[in-house]
Each structure stands twice: as structure tokens, then as C-alpha cells.
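The complex appears here without one of its protein chains, the remainder shown in place.
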Amino acid sequence: MKQGGGMSAADGAAFREVARELTGIALSPEKDYFVEGRLEAVARARGLSLGELAQAVRSAPRGALAQEVAEALLIAETSFFRDPGLFEVLRLQVLPELIAARRAERRLALWSAACATGQEPYSLALLLVEHFPELEGWDVDILATDLSQQALDYAASAVYTQHEVNRGLPARLLVRHFEREAMTWRPRSAVRRLVRFARVDLLRPLPPLPRMDLVLLRNMLIYHDVETKRGVLASVRGRMRSDGRLVLGSAETTLYLDAGFEPSPELGVYRVKDAPSEAPGGGAGGRPDAGAEALDRGPSAPREGVPAVDRGAPCI
Amino acid sequence: MDALVIDDSRAMRTILGGMLTDLGFRVVQATDGRDALARLAETPAARLALVDWNMPEMDGLAFIRAVRADRAYEGLKLVVVSTETEQAQMATALEAGADEYVMKPFTRAVIAEKLGLLGLAGPSA
Partner (left out) sequence: MHLTDDNIFRVTESVWTLILGLELQRSGPPEPDRGTERTLLGSVQIAGAWEGAGQVQCPASLARRAAATMFGVAPEAVERDQIQDALGELANMIVGNLKAFLPQPSRLSLPTVVDGVGYTVRIPGSSREVARVTMRSGGEPLVVVVHTRSTPHRATPLERAARS
């Protein structure tokens, strides 16, 4: 079914140019229809048409409005349980193995590192609540981060439209774990409380994070060049447990980019091979250390060379 | 792979039928539950039925109950595609034996992703 038809090719090009200027990411015109709705929302909030919005960002390509447009463009197309095969692998293989390995500490740290509007981290939470009752009483922490503050605000509110829950979310989970309010749906608190959100730019030095058991970093590397991919993979690996798993998008790989990961038999899942030292004081921060709480349960002073994670801080 | 599209609206049957055809299904159309049971008997290899709820003659819920009472159709996946979106109604349909539930209005991606969940087709992104 074709989607709306309000954006002209010239306007689309103007928006993509703004995004490239501000974020270094080149978007293809085929993606225009993914973002048209979000751009319309930006335009409508200012009482503008899409054409007028394009005119405004052309005349002030570094202004606040351009910044907002760039953020809207960065929100990747996403849905609940995107790639159901992967979530089956997580349910049947990866999570049971990790849970068995953590039985003594009763602690599990998951990271959705490019979470967009939150469907991915809530899908993880739904998977845990629905299929792993043995985690009751464990310290389960799903950290969801993104570059876009707009996306994070949306994700944290957890209010999804009917169309969003129609996409990829098993109806049984919708009935059992969501509350309906007229035409919107919200995960119940048992699901929401497992997930917390923070703004993190993966292209910069990472803030202190807990050591992660599982990292989902899907469809983020594809937008970047080889050097940037290497940098991101190395810094993410620096925040992972020595037996941690990394999940990439179906068009992404660590091969020829980072020898510290090795493919696992499950497609799209990588294991840490050369874990950095877990001893405290290691460059990436050992676990537990003081800094590891910075994105955890409370505020803590930013360490030198590490940007504080501050909701709303300029980031792009 | 054979699939049934059951809806009293010809427009809706055309939309859903077109989407399933694009996904590689051979589509058989039915106008209500009773008609669908007759078509199903002629199409025993059908793997999927998209079924509306509110229809004349026999509604979608009665159709689901009839299909689930018949061992011959054990392998048939049933997806309700309905404008009824109350949580209690969705729960009723699932308890009666529906495998999935799509709320109208929907897009092609919604149908493809639901079929992906049922192992019937990969979402065509």
C-alpha cells in the first residue's frame, strides 16, 4: 500500500542534505516515505506545511529547526520484534545460556544501543517477562540508548499507536502485557520498569556503563564508514562481559572490522573473543566501579574525558 | 501455498488478497464463515486464513470455533483481521483458537510481519 504523498522530491532532498550536514549520515531517497510522517509532525507543530519546513531549513541549515529535522530523520524505521527469527534465537539459545551463566550472581544487563522509539528494548522486556519467569527476584536491567532525544522521549512515554502495536507484536503479548487507552497502547508497568533510557552518542567516548551481557546494535553501523564502524565496535566491546553477546542487523558484521568478536553459530549473533581486562581501573572501567553507576540507579559525577549523560544535551 | 481471505467486503478481500498474492500465496476468497468452510473443504492444503469478525451468515468467531473443532485443519493458521479492537474481544478470539490478530486499518508491512511471526513468510521490508 502506498503511503501518503505530501513530500516533493526537492523537499526530500533538502531534508536529507540538512541531515548529512549535521550528522554526517547520507540517507537515500528511498527512505523518504519512512520519515515523511515524522517530518509532517515537526512541520505541524510549527504550523508549517512540508514545503514551508523545507524552505525554512534551506535558509537556516544550522538552526534549531534543522536540528529537529535531522533528529526526525535519524529515527530508524522500527517495529516490535523486528526480525522474529532473531528473537527466537534469543529466546531459545542466547538468553538461556546467559541466564545459566549468571545463576550465581542473579544479575542480567542488556543494552539496546540504538533503540529509536523503544520497540526493541520493550520487545526484550516482553520476552523476559513472558518466557523467563525464573528471573523473578533477579537484578534485570535493560538500558536503552539512542542519539535522538525525540525518539527517547517517545520511547520513555511508552505510548504507542494502534498502528505501531499492529506491527510485529504477537497479539497474545498485546492482550497480556499492554493497557489500552482509547486508540493507544502502553506496556504494563511490569514490562516498563525493566527498561530505562539515556541519550548516548556511540560515535563519542562512552559514558560509564554496567558491563553488558547482551548488546543489540542493529542497523546503526550500516550508516557509517569502516573507520567509524571499527571505533563503535571497539568501544561497545569495552563495555561487555567476557562471555557477552553482540547482535547486529542482518546486513552487518564484525568480520574484517573487529577481531575481538567472533561469529556464533546463530546468524547475527557475535561472541566476545578478546575481552578487555575486567579488573577495576581498566580503560573501559571494570565492574563494579564507581563510574559504572553513572547510567545506573542514580546520578554520579562525570569522569574526566567522559561526557555526562544529560537528557537534552546537544549531541549532534 | 494456499490461503483463504474471508471478509464480507469485496474491497477488503481485494486488498488482503493482493497482499497475500504478492507474498507468494494462492488466494481463495470467501464472503462469510459458512462460505469459508465450504471453500476450505475444497482447499485442504490451505495453510492460512485471514478472517474478518463481523460478517453475515457465520461470523469470524464461529468460523474459528468450527475450524478448531475439526482435526483435519490442525495445521491451518488463523489470523483475525478486524475493526473490533477491544482487548477482551481479542482475548476471546485467541482463546477460541486464533493464532494472530490484526486491527484494521493495517498496511502491507503489518500483514507481512504477522505472517513472519507465524513462520509463514519473512517480512518483506
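As written, the chains take the letters A and B, and residue 1 is the first residue of each chain.
One rule holds for everything that comes next: a contact is a pair of C-beta atoms (placed from the backbone, for glycine too) under 8 Å apart; a residue touches a chain by one contact, two chains touch by 3 or more.
All values derive from a computational prediction rather than experimental measurement.
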Contacts of the hidden chain among displayed chains: A, B
Residue, one of B:Met12, B:Ala66 or B:Leu118, that touches the chain absent here: B:Met12
Sites on chain B contacted by the missing partner chain, in the whole complex: 8-12, 14-15, 18, 54-56, 59, 82-86, 88-89, 104-107
In chain A, positions touching the absent partner: 1-6, 161-163, 180-183
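Going forward, only the chains that are shown with their structure count from here on.
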Separation of mean Cα positions, chain B and chain A [Å, integer]: 33
Interfacial residue positions of chain A with respect to chain B in the complex: 1, 3, 79, 81, 83-85, 162-163, 166-168, 170-172, 174-175, 178, 180
Of chain B, residues touching chain A in the complex: 15, 85-87, 90-91, 94, 98, 100-103, 105-110, 113-114, 116-117, 122-123
